[in-house]
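I'd like to ask you about the structure that follows.
Only a single protein chain was left out; the remaining protein chains are all shown in position.
Chain IDs A and B follow the sequence of writing; residue 1 opens each chain.
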Amino acid sequence: MTKKQKRTVHVIIKEVALIVITIIMLLPILLSITMSFETPSEVFTYPPRIFPNTLYLGNYVNAFNSIKLGRLLINTIIMSVIIVAGKTVFGILAGYAFANFKFKGSSLLFALLFVTIFMPAEMIMIVPLYKLMVSLHWVNTYWALTIPFIASATSVFLMRQYFLTIPKELEDAARIDGAGSIKYLTKILIPLSKTMIGSVIVINFVYAWNFYLWPLVVINSNSMQTAQIGLQMLMTTGATRNWGIITAGTIIVLAPVLILFFAVQNLFVQGIVTTGLKE
Amino acid sequence: MSRKLLVIAVLVMVASMIFAAPITLYIWQGAGTTFTKTLQDLCNQFTALNPNVKVDVLYTGNYHDTLTKTISAVQGGNPPDLVMIYDVGTQVMMDSGVVIPIQDMIDKDPSFDINTIIPAARNYYSYNGKLYSMPFNSSNPVIYYNKNLFEKAGLNPNDPPITFDQFIADAQKLTVKDSSGNTVQYGFTFGTGEPIAWFFEQFLAVQNALYLNNNNGRTGRADKAVFDSPAGVRVLDFFNTMVQNGSAINAGAGWDNAESLFLSQRAAMLIDTTGDITMMLQGAGSNFKVGVMFLPHPSGVPYGGVIVGGASLWMINTHNTQREQAAWDLLKFLESADSQSQWSAATGYFPINRNSIIKLLYQGYYAQNPEFLVAVLQLLMSTPGPATSGALSGAMPDIRTAVSDAFSNVFSKAMTAEQALQQAQNQANKDLANYNSLY
Partner (left out) sequence: MSLPRKWIPYLLLAPTFFIITVFIYYPAYQSFFMSLYKVSPFGTSSRFVGFDNFLQLFQSGRFLQSVYTTLIFVVVTVGIGLVLSLFLAMLLNDKIPGIGIFRTLIFSPYAVSPAVAGVLWAFLLSPLSGYVSYLFLIFFKVQPQWLTTYPLALIAVMIATIWQNIGFNVIFFLAGLQSIPKSYYEAATIDGANSVDKLFNITIPLLSPITFFLIIMNISSSVFYSFAAIDVMTEGGPSNTTTTMMYEVYREGFFYFNNGAASSESVILILIMAFFTYLYFKFGQKAVHYQ
């Protein structure tokens, strides 16, 4: 076989494998999509269906209207964008500090920062954090939704790990060329780290997007609630808990994240990351 | 002289009504989409009658999350005026020191007739004769059954079982296996975790048996659990007999899986709450006819009845007399016969105002919706007393976990019913001591 033929076979095998794996992995979500197109009495047919009979769109319409999903999505996007911007930017700055500088107290500071990964706000800090919001007059504002969460030990840790893999020689070469620390960061390191930064953006976005308990506690007006609260409202035990509407809502809320990911993963261009030393 | 005073008094009243600052009341509730809409409709009707008072209805998560949010808000100095708290949160609210007991408002307001509230609901939310919260969305456990499957099994769909023994027998007849011996249709299904713990409480009440000491905590703070009794063992045996002989299936934790088993016609009978009646009817659609029956009871044992479940409306002390008065007016409005009829018809919860029940009856509502009548009758036919008033303790959520574990232990044959209940009761006593240690 020629090289090209070998490659084609290789590609075909991979595509088939991927299709099978994707279907298996996506089973729960595929099922949701199916249910979202079914009427209340169709949802419970037996045997359970993988493909919907008809494309009933009423659930999507209902999901949007009954919980004003449009408004909730906008609120959540605003909140998420702010949180992501903060976590990513501060993460890059702090990761750079830990990876490329030797300074007094760096181990202690890193440890103090790292431990906060084990202290999620929603674990035991709801009431004290809320009281802090009250004293800052931030209750029911975007401040309360975002500011406490714009730092991220995870992002710092990740960027540190990644920056550590960039050879020191690159920085030395840049210094010889006259670039200062900040210039090195912005003009060389960050462009080199596009894929990693893209990943950080995505996971931070997911984190913010799935926020439920904190927005619930700190927001007091219907118009400022977030998407997950809306989903929970669809799911709460009620006279008309309707799995078609619940799954439709779930798919709608899922969509923005997937769109973001699809856009970012384009950065994962397969290629060689130059070490910059060849010239 | 007195006429002048009268005129002045009237003028002052009118002036205060005109110049009273408009206020917005905040109600927090943890019910789903239909409730929010219906509740907002009712509140809008209230505002139409009281233009000074707007009402903002906020969805605040499920019952647990609502309590979390309320606690934060109260501690932060930002409380709502009214909040819907679930049944087992009752003593927590009573002990909190941050609520205004409804009785206090009633005592100052001769225009409100407390006797319009059905006794079962009133007893649940009272302690020592004092009503603490306004019952609002109250539910009952019932058994839903599939009339079509009954017919298929040769059972009369209009003659569902009444006693434990009849139920067990029918469940067996309704179990269908395929050629390889796998069950493809179960006679009965239920959810574990919170649901089965609630059902356990209910079945004790059905036998007029107590769950906690001091008359279920109604005549004194409960500090011992007493459900490890012949009555309790009977309930465990009832479920376990069917699980072991294969006619009942444990659908897993929560309400959802049991409901989907029933609605997909994989189980002929389902124990669930009246709060889900509409969902059952819609889910069954034209696929099958849904019937509703009372909880079965063991023959030869005293009959008590059922306990109200669901939630009630609590008044938070906002230290603002004007707001509190407005909140009280709203509560009175929501409890009125008219409001309760609308609420019940829209959501499937039964009315807590007896006049609503009478009105709905006269309007032919129950004739057209016999399923709803079953729920109402089961409650009204309950003997009032400490057993059917339900257990009152801040440790109820903890105790429910222990009770659910007892069922799991019995189903897995790790323990006998007696052993499982004893372990659960010991755990419950620890939980009670823990909660009570602060009061």
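The working rule: a residue touches a chain if its C-beta (ideal position, glycine included) is under 8 Å from a C-beta of that chain, and two chains touch if they have at least 3 such contacts.
Being a predicted model, the structure only gives us computed values, none of them experimental.
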| item | value |
| --- | --- |
| Residues in subunit B touching the chain absent from view | 64-65, 67-68, 71, 74-75, 92, 95-98, 180, 182-184, 186, 192-194, 249-254, 256-257, 260-261, 264, 266-267, 394-395, 397-398, 401, 404-405, 408-409, 411-412, 414, 431, 434-435, 437-439 |
| Missing-chain contacts mapped onto subunit A | 11, 14-15, 17-18, 21-22, 25-29, 31-32, 44, 46-48, 50, 86, 90-91, 93-94, 96-98, 101, 103, 106, 109, 111-121, 123-125, 127-129, 132, 147-154, 156-158, 161-162, 164-167, 180-182, 195-196, 198-199, 202-203, 206, 209-210, 212, 228, 231-232, 235, 246, 250, 254, 257-258, 261-262, 265-266, 268-273, 275 |
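Keep this in mind: only the chains that are shown with their structure count from here on.
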| item | value |
| --- | --- |
| Length of the line joining the C-alpha centres of subunit A and subunit B, rounded to whole Å | 39 |
| Residues of subunit B that touch subunit A when the two form their complex | 26, 30-37, 56-62, 65, 68-69, 71-73, 75-78, 255, 260, 263-266, 273, 275-279, 282-287, 346-349 |
| Of subunit A, residues touching subunit B in the complex | 39-41, 43-46, 48, 66-67, 126-127, 130-131, 133-134, 139, 213, 216-217, 220-222, 225, 229, 232-243 |
